[in-house]
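Left out: one protein chain. Kept in place: all the others.
Showing chain A:
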Amino acid sequence: MKGRLGRALVLALPWSWMALFFVVPFVIVLTIAFAEPSEGLPPYTPLWRWTEEGGPIIQLNLANFRLFLEDPFYLEAGLRSLRVAAVSATLCLLVGYPMALAIARAPERWRTLLLMLVILPFWTSFLLRITAWIGILQDQGWLNGALLALGVIQEPLQLLYTDIALYLGVTYCYLPFMVLPLYATLSKLDPALLEAAEDLGARPSRAFLQVTLPLSMPGVVAGFLLVFIPAVGEFVIPELLGGPDAQLVGRVLWMEFFQNRDWPLASALAVVLLLLLVAPIAIFQARAAREAA
């Protein structure tokens, strides 16, 4: 009995944390998603009301969810967001993996400094960094100026407000989220494993593919999710760097919420987005747990 009580107490803390900061907000958003928009405060109808006989009437409004299936606008925005997030996470992986590997293999006294350099941009305002990219990418910006001066191009390139700028911005901003978990797994890798692979006849490239890469997969997956998930809902970077056709879910959500003041629709969108993102994580964790067992 005592043991069971102790276990319950130990588990109570993380569970109440989850309840307070995830379940309660989610339930609030969920209830709004099933409501109908209305004038006034709050700008949606209550989910249930009392009849004159005293019984409750629950009104579930499924129109918002139906709209997502009927209006291709939302579906396209969702797919585009997934694509942008996937491409950005892949770019982060391609840039971040060599960085993390180099830091993990650098002499010990250099590692802290190199990690600091990765994290350093976080010390500047996010908006400031995005604005700086505008300065670099615009038609009269530094990049075009440099290319023109070097004679590589004759006319300024249209970079800002294109997908290139969008991917560049997302990759740049989320790179540390890729490098840090990768570094954490790579630095824990026993160097004797690589020596063993080479000793057994694997050239460095094959040793990397057969030993380093598979053993760093937890870091790859963690880094990918850490970039992918926030990138799907990213609002600021597409707004500032992306083109006018870059209707991503984050932007749509913001518009529905603040411009159209359609809280139920925005909430429904948020719920769908959340479920779509939680599913892959749940699958990954279940598989990891099965492998560990």
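The rule is simple: a residue touches a chain if its C-beta (ideal position, glycine included) is under 8 Å from a C-beta of that chain, and two chains touch if they have at least 3 such contacts; residues count from 1.
Here, contacts and distances are computed from a predicted model.
Asker: For the chain omitted from this view, which of "Spermidine/putrescine import ATP-binding protein PotA", "CheY-P phosphatase cheC", "Fumarate reductase subunit C" or "siroheme decarboxylase" is its UniProt protein name?
Answerer: "Spermidine/putrescine import ATP-binding protein PotA"
Asker: For the full complex, which residue in A:L215, A:L240, A:M255 or A:L276 touches the chain that was left out?
Answerer: Considering all chains, including the one not shown, the answer is A:L215.
Asker: Out of A:L13, A:L41, A:L128 or A:L200, point to the residue that touches the absent chain in the complete complex.
Answerer: A:L200
Asker: For the chain that's not shown, point to the residue among A:L41, A:A192, A:L275 or A:A289 touching it.
Answerer: In the complete complex, the chain left out is touched by residue A:A192.
Asker: Identify the residues of chain A touching the omitted chain, counting contacts across the whole complex.
Answerer: Counting over the whole complex, chain A touches the hidden chain at residues 190, 192-193, 195-203, 206-207, 210-211, 214-215.
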